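Structure record follows, encoded as structure tokens.
The complex appears here without one of its protein chains, the remainder shown in place.
The first chain written gets the first letter, and so on, giving A and B; residue counts start at 1 in each chain.
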Amino acid sequence: MRLLYIETYKLFRQSRTYYAILALFFIEAIVLLSAYYQGTGIIDIVLANLKDTFYFQGKLLNGNLIIYFILNSFWFHVPLLCMIIVSGMLTTEYQEKTLQTVFMQPVVKWKYLLAKYIVASLFTIFLVLLLALTSFILSYGIFGKGDLVVYTNGLTFFEHDDAFYRLVYAFLFGTLSLVFFSVVSLTLAVLLKESFKTWIAAALFLIVSTLLLKIDLGNEVWNQIAFFKLNNTWQYFFNHDIEWNTIIINSVLMGLYILVTMLVGLFLFQKKDIG
Amino acid sequence: MIYCERVHKKYGKVRALHNVSISCGKGEILGLVGANGAGKTTLFKILLGLVTADSGEVEIAGDGAKKIGGIIEKPALYPYLNAHENLRLFAKMQGANSSKQDVEASLEQVGLPLNRTDPVRNFSMGMKQRLGIAVALLNNPSCLLLDEPFSGLDPLGIEALKQLILDLTQQTQMTILISSHIIDVLSTVCTNLSIIHNGEIVQTGATSTILAACTTSYSLCGSDIKKASFLSDYDTVSNGDCMTISASATEISDIIFKLSQQQIAITSCRPVLDLQQLFNPKEK
Partner (left out) sequence: MKLHGILLLFLYAANGFSQTAEEQVLFVKSRLDSIETFQADIKLHVDISFIKMPDKEALAVFKKGEDVVIKSEDFVLIPKRGLDLSFSELFEYPFMVVDRGEVEGQSTSLLAISILPSDNKADFSVANLHIDTQKQRITWAEINTKKDGAYTLRLTYPDSQAILPTKLDVSFEMDRIRIPLNFAGSDVSIDRKKIRAADQKTGKIRLALKYRNIEKTQ
């Protein structure tokens, strides 16, 4: 508990944490604006040939659709910024040699790093909650409520109440992916120690994971369990019928990946000399 | 007490330490002298538990949760926190007392002001060293390791730090091990010296004994020193108002006596160490 408090204290005493949070909000604002301007055009295109057969009553460009757009754009810049901040929790300690000072005190190595993993995970969850909360407040406040339309092999419409819960669940379950990337970045920091090397490796990991998401591995089992295939579990909430079994299995698997990555980091850190 | 025997450490093909044994008892100040890259820092890291030796025995005796504290190279502190916050943080992480009173007591012990609230990045090197020592002293260790504590300090800073070290030994009977390449300073603080060269301890003993054995000349300074005609009997090298005279410890006393008889004032008398002798005592 002491170590958790200390890590949290250090994290929020550094200005770069606030720069990162501000950067995320800035990006969110840009996404909000572009979603608004792009959204009208997209809806027009999507519904173009429905217009031959139907009249539309009610507005589709509403808060739910804006939140959905924000959610879709979430999965690169948010983990990237998280990875930079989280890896910095360790790389700056190597750089400034405060890690030496820490381990000249009677502090257990793996416990110290475990505290960093836990705080990194909690910080990531905190960021997602903050972004989700602001997305909901701003989107509903500016664009109002209404049906949500998504395209997943067909047009699916969700009424507002249903859409709200799906969006909330999508944020919640998608948070696991972000926690995984944060944990990976900290493990990379254990391996590489230097800030720039760790950022590059973390960014590469994120980019490759995003690219591999679309690749068919040719094996149904691997397509189900490979970690990069689990990063889009949140999308299952926008199928008409929510496949809870798949979501839960994917979430458990992601949890296991997080644990394994942490254990690898803890093992390496415990074995390695400091300095 | 700090004790290590036959410690070996290699980094790849580079031999950092070979068969190193040192011992420093309670209330003792041991100086570890060596050139840059001799292995001082590596040894300290092993003693502090930061690095694992390839072989050998290390023993740090003491009571309490923290037996040994130290500073490796420059004191590493959180630059965005102030002195109070740094101390409180390091105290808290090891379960030591971290109340405001305890923190202020630590600051006072090392002579740091209590009212300084700006972050540590604004501190001078001397203040950082003091704060580093305060952190090292948290949780009352019985041993203290200071790696190159005098480097980067001005003369006043060096004097203040020397006094602090002496006070610590006198007040707490702490075992202190200091490494430096500045022999002049170490010789005034340490009771014993160990000389390390190329990863090996080449000699160990009382400071006075070691220095005497390596002193083959003295540097005498005085405005009229050149007027001392008898100095031509000795091997001398002149440098302004100073003259380096090849003489033994006994001979130099005679020289000083003769100079005083000739009423030639001496402003300083400094032994000049034969570094070759210091680091390679077998090659005489």
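Simple rule for what comes next: a contact is a pair of C-beta atoms (placed from the backbone, for glycine too) under 8 Å apart; a residue touches a chain by one contact, two chains touch by 3 or more.
Values in this document were obtained by computation on a predicted structure and should not be read as measured data.
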* Missing chain: touched chains present in the view -> A
* Structure fact -> Touch with the missing chain holds, among A:Tyr18, A:Phe157, A:Trp244 or A:Phe267, for A:Phe157
* Asked: In the full complex, which of A:Leu4, A:Ala23 or A:Ile42 touches the chain missing from this view?
  -> A:Ile42
* Asked: In the full complex, which residues of chain A touch the absent chain?
  -> 42, 45-46, 48-50, 52-60, 72, 75, 146-147, 149-159, 162, 213-214, 232, 235, 238, 240
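One rule holds in what follows: only the chains that are shown with their structure count from here on.
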* chain B - residues contacting chain A, complex -> 45, 48-52, 65-66, 68-70, 72-81, 85, 89-90, 92-95, 132, 135-136, 138-139
* **chain A - residues contacting chain B, complex** => 2-3, 5-6, 9-10, 13-15, 96-107, 112, 273-275
